[in-house]
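Note that one protein chain of the assembly has been removed; the remaining protein chains are unaltered in position.
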Amino acid sequence: MTALQLANLTKTYPGASAPALRDLSLDVAPGELVALLGASGCGKSTTLRLVAGLLIPCRGDVRFDGQSVLATPPERRGVAMVFQKPLLLPHMSVGENVGFGLRVRGERPARIRRRVDELLELVQLPGIAARRPGQLSGGQEQRVALARALIVEPRVLLLDEPFSQLDAGLRAEMRELVAGLQRRLGITTLLVTHDQEEALLLADRIALLDQGRLLQYDTPRGLYERPASLAVARFLGGRNFIPGRVAGRRFLSDLGAFELATEPPVQGAATLTIRPEALVLGCDGPINRLRGMVTAARYLGARMRYQIQAGPLALEALADAATPYHPGSPVNLTLPPERLWVVARDE
Amino acid sequence: MPIGGAPSRLAPRPPLLRWCLLAAMVVGMLLPIVPLALWSFAFRWSFPDLLPERWSLRAWRYLVAPESQVLPALRDSLLLAGAVTLLATLIGVPAGRALGMYRFRGRALVEMLILAPLIVPPFAVSLGIQIVFIRYGLADTFLGVTLVHLVPATPYMALVMASVFANFDRQYEDLARTLGARPTQVWRLVTMPAVLPGLVVGALFVFLISWSQYALTLIIGGGRLVTLPMLLFAFARSGDNAVTAALSLVFIAPAVLLLALIARFLGAAPAAGGIRGL
Partner (left out) sequence: MFWSADPERPRIWLMLAPMLVVVILLFGGGLFFALIQSFGYLPLIGQTSVSLGAYATVVRQPSFLASLALTLYIAAASTVVATVLAVAVALAIRATTRGRQALSFIFQFNLPIPHLVGAIAVADLLSQSGLLARVAAAFGLIDDPGQFPVLVFDRWGAGIIAEYVWKETAFIGVTVLAVLHAIGPEYEELARSLGANRWQRLRLVLLPLMLPGVLAASVIAFAFSFGAFEVPYLLGASYPQALPVLAYKRYTAVDLAARAEAMALCVIITLVAGAAIVAYLHVSRRYLRRESD
């Protein structure tokens, strides 16, 4: 198992005005799966290609187990990449595709054949080595691509949106497979994705990138519940933002004062945020109460989504669908202190 | 204009017209080959007979006889076209990769430079080259003729390969490298197999460009390098219809054969551009 360290990585493409990646530092523990999450153009694919050696950074370093690999060409770094498209070589059989990495290392054909069978077994496609890539379905192709990456026993596995071209059912299946194999084999893995659900589901830690900058590097829970900034909270689907200021363990806003469970890291002008599903509707709690009016209600199956006007603020709440509120009806809101989070005001 | 009204006078067009046109095309395309085939087996064929009075293999026998010089010319033609194809491939493949896969400053200029030799009559250029070749001892030599054949051949190869590489996904190379393939292995195992069909088509057409070249060989070869077209031209002017016809058939046989073989690959090469000049 390999520890991966990115130190102050900066990359500006020739001719580009702004860097694609600025001063990114990231420590990935051995066997950890880290998701690089962000919108397109945030620098996540650039990071992956820098780790693979397919790009050379302008500044900074990439280290495997503390050793810089910048001078090592991609074919000797011991990484393996899985791309968005399966990219199975059309002139080779499935087995030859899977065995590619061993073949270029000069392994004996007998051993290659054995390993190919093992790996195809591992991705739950036993006995298809003789087929042509054209005979496979999209999901099978991507699993073969995964086997082809794993056969070289990479020190670092790089996954570049490998699920994005699959339809919903296959995607869930593939995610399970990848997560299971990654844990079992203990391969240090970087996963690039723009899908926050996927990142939350699979990653041990998530690095959230925006315009080449690292916004936050944390566990899924940390990122989701304790965003470091308004931008992070917004990216992860935050809807409810109440401007005001922090005074000790109290948050003062136009809607009144709110009790906080702990003293927040920021003081002074700040923004209070609460997840839509954390808002409690209907019952009168002892503290942190608000009165509002339902302006819109949407049925989502398991839950209802409400738009609620509370004073000057529009809030969003998710609540059980059993006892619906109708648009126009007044509603009591409670903001449980332990679910409140304060972030610094946007600069 | 009426919409959804009665069909116009011109529609539906009778398929008869289409069939007449297509039949005329088939006849028109194939007809010129008929007298060649007949003449090559004719011993005597005087006006106004529709078919030769006497058939004979005289012309064909003459072609393989030493005094006709056809066999040495065939050898020189093959060597020349082979050398041109090899050089044009070595030069045109990297250039095609640069043009097909990368954006860079000066690209439009390079494209114009490549297109120019395909459009400007090479005849004019070869007259200008000849005087320089005389000075460097390249005139009247195999090497000199090879070099001048590269003028139309190389840009064609580069253009074909540019379109081939433009359709090649570079991620295949990235993938192979991360899996441990050295650059030479990437080329051999990944890139080459992917671009091979286009490369074969390009190489075959480059071969034909050189194979059919008359004017450039005449001017730079100065009559010393006798390729098949030189010989054919001489026979055509001598007035021996039978031998001329037989040699014509020998001359076009490989070309038509190759076309038949690669007809299904033809989509890999841009139709316009290089077939011109054949």
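Some notes on this structure:
Per-chain residue numbering starts at 1, and chain names A and B are given in the order in which the chains are listed.
One rule holds in what follows: contacts are C-beta pairs under 8 Å (C-beta built on N, C-alpha and C of every residue); 3 or more make two chains touch, one makes a residue touch a chain.
Worth saying up front: this structure is predicted, and the values here are computed from it rather than measured.
Where chain B meets the missing chain, the touching residues are 1-4, 7-8, 10-13, 18, 21-22, 25-26, 28-36, 38-39, 47-50, 90-92, 94-95, 97-99, 101-102, 104, 110, 113-114, 116-129, 131-132, 134, 147-148, 150-151, 154-155, 158, 173-174, 177, 183-184, 186-187, 205, 208, 211-212, 214-215, 219, 229, 232-233, 236-237, 241, 244-245, 248, 251-252, 255-256, 258-260, 263, 270-273, 275-278.
Just so it is clear, only the chains that are shown with their structure count from here on.
Look at where the CA atoms of chain A average out and do the same for chain B: the two points lie 55 Å apart. Touching chain A in their complex are the following residues of chain B: 169, 171-172, 174-182, 185, 189-190, 193-194. Every residue of chain A that touches chain B in the complex is listed here, in rising order: 49, 52-54, 73-77, 79-81, 83, 85, 87, 89-91, 100-101, 103-105, 148-149, 152, 158.
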